[in-house]
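One protein chain is absent from this view; the other protein chains keep their places.
Think of it as A and B in the order they're written, each chain with its own count starting at 1.
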């Protein structure tokens, strides 16, 4: 990682009201890589994404994106810089059709970039192209997740942030989502992923950050982390001593 | 063996097509410290809400102290001795520490209030309620801080107040909803110590995803997976269970 990373977070302190959820987070996302944040519930993973986007205002620290300081930007400005968020629980617009959900995504994002057409994006997701005129609310959980990803992709973001995209999905659908994310990365997308499913997280990622109590407690290339039993055990409780 | 204090029979909750809780049969014994664990989406929170009365089950029953409470709203269950704590401290922040506890004690007053007492007598003039309040404040280590407004308490003390409010409702059994979520290791230990210190004589049901914590404190553990009970037993037995390891640990082998 010699070149400057696309996204660089330094000493991020953030939270809600008087509760500080993040207590100094440092992380880098190099262009073209998949970086995942893992950790237990409530350790600040989602808050990290929200603070990067600006829907939670950081109390201290900095967020630099593509050489620009975006720490204090509002979510709409951050999105215009080229960061798209696929939020927790998907948050598609249930009363809008699949096509409209994607159209509205296309209105967002950077203004100075060529965006794929709605048709092109719909075409990339076979389970969406079958339902292009259905209301978002009529889709299954997995389809909604795909729609949320499609809505983000159509804005041609430089960085795609995914917050627990496999949560609440059946195992076969989890695989589909996983494949989609890998495919996007193969096409050159830069991805910051928050994932509860450790297996998926380690499979997809190039580089992993483990968060605990609002701080990065461990980081490393994903194969190294996958081998670090003791670390996984301590911070994620994913293995129990035999 | 005595009758269980809390029992669910075929408890099921469906949201549209999604079966969030699927035929769950639980039996919690008097005085037990039981934990309910499971990965995200396993149905822990829904089960919790079915037990407190925040949600009504699609079918199945909840029996508490031998009485069917399935159709009762939350406040009726609390009155019958089924208390709960909140994940994020949910105290009356505009009131004093003492008033927070006193309100809970007032709710739990034996025999309630006569109309004249309820509407015209000063709330702070009831000796039995005041004594109960003092006892709870004392036991939870807040006696000296009664006059402080709840919203200026430090995080740890707010947690203390949270538990004190639960204690003041004089519950036979307390449902604990991830009481250490978002806490540092140190705060987690302090909170569990506090629960142990203040609520040890009550039956406890802890909803938690932190398996270390659960292993440490529970008498028995129930593991939920996709809305159903996957395993149940002592911490040792559960940790050896291959199904549990497969489901809960996402297939990562140690």
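Here is the rule we go by: a residue touches a chain if its C-beta (ideal position, glycine included) is under 8 Å from a C-beta of that chain, and two chains touch if they have at least 3 such contacts.
Going forward, contacts and distances are computed from a predicted model.
Undergrad: I want to check something: the complex is missing a chain, and I'd like its UniProt protein name from "Branched-chain amino acid ABC transporter permease", "Imidazole glycerol phosphate synthase subunit HisH", "YdbS-like PH domain-containing protein" or "Membrane-flanked domain-containing protein".
TA: Choosing among "Branched-chain amino acid ABC transporter permease", "Imidazole glycerol phosphate synthase subunit HisH", "YdbS-like PH domain-containing protein" or "Membrane-flanked domain-containing protein", the correct UniProt name is "Branched-chain amino acid ABC transporter permease".
Undergrad: Which of these touches the unseen chain: A:155, A:196 or A:222?
TA: Reading the full complex, the residue touching the unseen chain is A:155.
Undergrad: May I ask which residue of B:14, B:29 or B:117 touches the chain that does not appear here?
TA: Only one listed residue reaches the unshown chain, and that is B:117.
Undergrad: Just one of A:26, A:66, A:103 or A:229 touches the chain that is missing; which is it?
TA: A:103
Undergrad: Among the options A:4, A:76, A:183 or A:230, which residue touches the chain absent from this view?
TA: The single option touching the absent chain is A:76.
Undergrad: In the whole complex, what residues of subunit A lie against the chain that is missing from view?
TA: 53, 55, 74-80, 84-85, 87, 91, 93-96, 100, 103-105, 107-109, 151, 155
Undergrad: Footprint of the hidden chain on subunit B, which residues?
TA: 52, 73-76, 78-79, 83-84, 86, 90-96, 99, 102-104, 106-108, 113, 117-124, 126, 149, 151-152, 165, 168-169
Here is the rule we go by: only the chains that are shown with their structure count from here on.
Undergrad: Which whole number of Å gives the spacing of the CA centres of subunit A and subunit B?
TA: For subunit A versus subunit B, the centre distance works out to 33 Å.
Undergrad: In their complex, what parts of subunit A are in touch with subunit B?
TA: Going through subunit A, the ones touching subunit B are 19, 21, 40-44, 141, 167-168, 196-200, 202, 213, 226, 229, 232-233, 237-242.
Undergrad: Can you name the residues of subunit B that touch subunit A in the complex?
TA: Touching subunit A: residues 18, 39-41, 155, 178, 181-185, 209-212, 215, 239, 245, 249-254 of subunit B.
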